[in-house]
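All remarks here apply to the structure that follows.
One chain of protein is taken out of this complex; the other chains stay put.
Right after this comes chain A.
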Amino acid sequence: MTPCTVTTGFFTLGKCGVMAVAGCPACGRPLCASHITESGLCPECAAARNQVGHPAAAAAYRRRAHRHRTAAQYQDAGWYAGFDSYDRAAFDPGAGAQQDYLDDGNDALVDS
């Protein structure tokens, strides 16, 4: 496994270490799924080009817009079944049963 070498941490810094899925086209360092920026660069190279932003930012923007649109009625499922950060934490990449699954796009919810 090639670990992601993006520096993480606020006070105590370290390397991310999650399995890399791509390399930064500019500096070549290995990157995990959560450290690829929208432009495909590592966060540092992206920042150097003034392209800051989390990779999930565009999706999060769309999600917010969708919730806003679908929350017009009291009955809307998008409104009343909203998941909070506690719900979401259990589905972070590191929280899966099998870490080996990480590189495999464990997207499918169900399988016949």
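Basically, contacts are C-beta pairs under 8 Å (C-beta built on N, C-alpha and C of every residue); 3 or more make two chains touch, one makes a residue touch a chain; residues count from 1.
Simple rule for what comes next: contacts and distances are computed from a predicted model.
Peer 1: Would you kindly match the missing chain to its UniProt protein name, picking from "Lysyl-tRNA synthetase class 2", "Inner-membrane translocator", "Glycosyltransferase" or "Ribose transport system permease protein"?
Peer 2: UniProt lists the chain left out of the view as "Glycosyltransferase".
Peer 1: Take the complete complex as the reference. Which residues in chain A touch the chain that isn't displayed?
Peer 2: Chain A touches the chain not shown through residues 33-34, 36, 55-56, 58-60, 62-63, 65-67, 69-70, 77-78, 80-81, 83, 86-93, 95-98, 100-101, 103-112.
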